[in-house]
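Of the protein chains in this complex, one is absent; all others appear in place.
In this document, chain identifiers A and B correspond to the written order of the chains, with residue numbering beginning at 1 in each.
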Amino acid sequence: MAEVVVKVENLKKYFPLRRSVVEFLRGSPPRSVKAVDDISFEIHRGEVFALAGESGCGKTTTGRLIVKLLEPTSGKIYFNGTDVTTLSREEEKEYRKKAQIIFQDPYGSLNPRFRVYNVLEEPLILQGIGETKSEREELIIRALESVRMVPPEEFLGRFPHQLSGGQRQRVAIARALILNPEFIVADEPVSMLDLSIRAEILNLMEDVKKRFGLTYLYITHDLSTARYFSDRIAIMYLGKIVELADSDTLVENPLHPYTKALIAAVPEPEPSMKDVIKEIPIKGEVPSAANVPPGCRFHPRCPYRFEPCDKEEPPFIEVEPGHWVACHLYSKR
Amino acid sequence: MRWEDFKASLSDFWFEFRREKSGIVGMVILIFFIVLAVFAPYIAPADASAHWRDVPYWQNLPRAVPPAWTNVFSTKKKPPHLILQPASTDVRQMGQITENTFVFEYDFTYDDYPTDLMLLISANITDPAKPPTLVLTATRPDGTTVDLVSTKLAGSGVGEQRLLISSLKDFKARLVGFAREYENPEVASTLEYQLIDPMRILFSEAKEGIMTAKGAAPLKGKYVFTAKVYTFNPADEISEPKLVMAGKVYGLLGTDTLRRDLFSGLVWGTRVSLAVGIVSSVLTTLIGVIYGVASAYFGGWTDEAMQRVAEIVASIPVLPLLIIIFEFYKPTIWPVIILMTLFSWPGTNKVVRSMGFQLKEMQYVEAARALGAGGRWIILRHMMPQILPYVFASIALGVPGYVLLEAGLSFLGLGDVSRVTWGQILHDAQGSAAALNGMWWWVVPPGLAIAMLGLSFALLGSALNKILSPKMRTL
Partner (left out) sequence: MPLLEVRNLKAYYLTSRGPVKAVDNVSFDLERGESLGLAGESGCGKSTLGFSLINLLPPPGKIVDGSIKIDGIEVVGKPDEELRREVRWKKISMIFQGAMNALNPVLTIGDQLSEPLIYHQGVSKVEATERVKEHLELVGLDPDIYKRYPHELSGGMKQRAVIAMALLEHPDVIIADEPTTALDVIVQAQILNLLKSLKKKLNLSIIFISHDLAVISEIADRLAIMYAGEIVEIGPSENLYLNPRHPYTQKLLGAIPRLKKKVERLEFIPGAPPNLIHPPSGCRFHPRCPYRFEPCDKEEPPFIEVEPGHYVRCHLFAKR
């Protein structure tokens, strides 16, 4: 078994909802949005682990928890065996060098008033890397080269609005790489890019992964890129992981009814489906995470639901080696 | 925040600003006022502001007369205010007695009479018991000579003396005597002495009607005034005599009832008004920005508490409170500014806080946090540069409010009395019922100045808003 880089254990993140005055006076208990509700998984060194799901399923929150942009409500996150939920200030700074994040929006993730040089200098200054200006410039140029922004000198003085979407995302990747991390959370890194450059960015991320021995957590709503880019995929639904398997198994042999529906719904660029009304086995839309259904949280939409589904939460079980699912259909009883 | 950020936002801003016509108009008006304020000591007498409350300082000026340029619009030319220097000087020694002769020439070409005649003279008297004697005679263009006055100067000390000749009994008596020779005796005998204007007699044609101005027109031509000053001690010195023809129009903006030059007041008032407006606005905005950014950055309970405090401050009625405070405690300009800013920052705070909340959620801020950035770094490097353009606009939009507030306080008599401000000029005008008495030159210019300064900043501010609001959406 490969070495574990990130281990998440019973991770929970609840965002408290504001109570209205009436609720407060009535003494109703404070409610919360259960964005992430008791999830556990491991990411192995050198792999791309995908967290996929629809909007609001908690995948982005999970990513932010891991890089400590958010504090978990409860649960543990281990990085190379160390619990990172209880770090001192110094340790946290050290951790940030090793775990970085790339954001979805290449327009929003770069400060419009920062030149490329300043964007890439920021991590160096914050982490105290590079004694002199020329030393830092050397690092910056190398980072730009590693994301194929050549010649780097040409880009140093540019502002984000003088770059194309793909170039911006490459600068964002360079910013994450410049600290020499081991692990990167890539939060929908290509979903806002044009199709013709999406592959370019994904291929680039693949290449730097090999070169620098990185491990990725790839967060996406797009199963197609998840299959292309990642080794294992975890499907999230309403704050829970419902299925986890290696990419090919998950797509070709999905077990959970929700995964099945997701895969059925993904369009393929082939005209054969034209005019065919697709069979989508599940009804309705995702309920609000503030109002999670009891039992299996998918049961109101599930075509296969049976007696225990609305009462008991299904256990997360390993149906075959490396293929986990949380569904009563597969639990032994 | 680096200087480069500041420069970049400033130059972005100027690029956009150039295209806003209203903004340019506002800018031009503002520059005009700034020039007035900066060059006040050169445009107006340098000590005018310091002496604004010093009544004797202004005594050489005519009382409550309109601006000189009103002559342009009137067929009846009024005499302007003139200070005559002696055309020739002569000193004769006659034993112990010294005779100083000063000759003044006055070209009188107006359709109305000067209001007053004054003599300014520096006298150094050694023996107060022997004050110098002044004898003033006038030779009129028609060749007649009138003895105007024979009087003693004040008998002690050194320094400039000021003789308001036209108010001396002797002066009037002599001129009335002179006039009787020409006036219809019937008219002369029925005339009430009180109503006779000696200045009119002095400058009228020597014929019937000289005492009443009916029939006798002003006598135009060259008047020669000869002042002889006799001193009775050889050590006494007389120097720098000046003859003041107090006009019926004065300067650019006329005078008030205390003979103060309103132009000087207005020019010096620009300084205070601008300073109060800009300083208060800058201070308020700064407090608001720092408070708002901090509140947004910390969020949660800190934000909650800070905002409640801000709301309490915002709900205090400022003007009544200031009125009460200054009623008990006569303020100078700084307490006025500080108190005004102390109660006005919550508005800016609210706007900046909401911008801060938006900025805090920006991905580049999150990215910086993921890189290990702390609060100071994020606020200074990432948030402030984005808020800066708003700060400019907010400062500009804030200024008219403070100019008006200060004017309002001064108008109510609650301002800093050691300096002249537009509001105080208006306050004094109100006290003398200037508007009721038709002294428009006392009321209109300061009012207009306040309005124009307000307008300039309002135009600037609205141009700024137009430039900045689309950008704010992209924040």
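Convention: contacts are C-beta pairs under 8 Å (C-beta built on N, C-alpha and C of every residue); 3 or more make two chains touch, one makes a residue touch a chain.
Remember, it's a predicted structure, so these values are computed and weren't measured experimentally.
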{"item": "Chain not shown, its touching partners among those shown", "value": "A"}
{"item": "Listed residues A:E9, A:D38 or A:E200, member touching the removed chain", "value": "A:E200"}
{"item": "Residue of A:L156, A:I241 or A:A261 touching the missing chain in the full complex", "value": "A:A261"}
{"item": "Positions on chain A where the hidden chain makes contact", "value": "54-55, 164-167, 194-200, 202-203, 221-225, 227-229, 248, 251, 261-271, 273-278, 280, 282, 284-286"}
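By definition in this document, only the chains that are shown with their structure count from here on.
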{"item": "Rounded Å distance between chain A and chain B, as computed from the means of their C-alpha atoms", "value": "69"}
{"item": "Touching residues on chain A, where the partner in the complex is chain B", "value": "64, 67-69, 92-93, 96-97, 100-101, 103-105, 108-111, 113-114, 122-123, 126-127, 172, 175, 179"}
{"item": "Of chain B, residues touching chain A in the complex", "value": "5, 8-9, 362-364, 366-373, 377, 381-382, 385-386"}
